[in-house]
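Have a look at the structure below before the remarks.
And now, subunit A:
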Amino acid sequence: MLTLIRREIRDNIVYFIAAVVFSAILIALLTAAAYHFDLSRSAVFVRLSIPMLVILVLGFSAMGVTQMYMDRNRRISAFLSALPVTRSRILWARIVAGLLAILIVLVPLTIAAIVLGRLIAPPIPILAGYIADILTTVFLMVLACYCLGLLTGWTANKIAPTFGALGLNLVLVSLVFVKGFGPDIKFLLVLVIVACLIRTWHKFMSTSL
Partner candidate 1 sequence: MQIRIDNASNRPVYRQIIDQIKRDIALGRLIKDEKLPTVRQLAVQLAINPNTIAKAYRQLEGEGIIVTRPGAGAFIANLDSNLSRSVRKRLLSDELERIAVEAFHMQIGTETLLELFNNAVEKLKVPPKKPPSEVHKGEKSNE
Partner candidate 2 sequence: MNDNVIKVENLVKYFDGRCVLDGINLTVPRGCIYGLLGRNGAGKTTIIRILLGTEPATRGRTFLLDTESTNLSPAIRGRIGCVAEGHNLIQSYKVGRLIKLCKDLSLQWNDESFDHLMETFRLPTDRRVKDLSMGMRAQLNLVLAMAIDPELLILDDPTLGLDTVARRQFLELAIEVIQQQGRTILFCSHILSDVERIADRIGILAAGKLVVDCPLEQLKERVKKLRIIFPESPPENLYLTEIVNQQIHGREMTVTVANWNQQKQAILETFKPSSCTEIPMSLEDIFIECTRPGAEPVQVA
């Protein structure tokens, strides 16, 4: 399993490097925003976070698509299935690699947010809850878009469905901003994730290689 994960990471190293870089950028932005925080500039903060979120979401969706598309293009699982590995392990390794990349971006960000929160703002419980809410929703949203990317990458044969999936991603992002970070949006995102994964699993396991 470890070998398979290592292989996934190495093949998609670009995304992992981008994740690290992006993580650093986000932390820098967050720190800057925190130290210059005052109500008049909160609008700027919000306006800045939207494009960041979009980049994040599109980036991971692209990663999902790339992983699956490369597999089909370079016949990677066709080769691997001749070896003593099960197809499910190949898929799991792929998802784990994706998760790892997402965590590389979000975990340092979370830690930075917590640290900054402790350092700067007074210990308002609501603030902590608020941060937790935002980060969980962001995590779920990114994961949902990643899973959409996986599904699209494996099942789509033309460019058009890929753009369709892209559109879906943007719909999801806008949904979050319309409905806020509440529990109903989280539920919806979890549904999307589960649905995508089940369909991807089914398709991956049954395709003749």
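How were these picked? Simply put, all candidates are chains of the complex that A comes from, given by their letters.
Heads up, the rule we're going with is that a residue touches a chain if its C-beta (ideal position, glycine included) is under 8 Å from a C-beta of that chain, and two chains touch if they have at least 3 such contacts; residues count from 1.
In this text, all values refer to a predicted model and were calculated from it rather than measured experimentally.
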Complex check, subunit A vs 1 or 2: touching candidate is 2
Note which residues of subunit A are touching candidate 2 in the complex, please.
-> 3-4, 7, 74-76, 78-86, 208-209
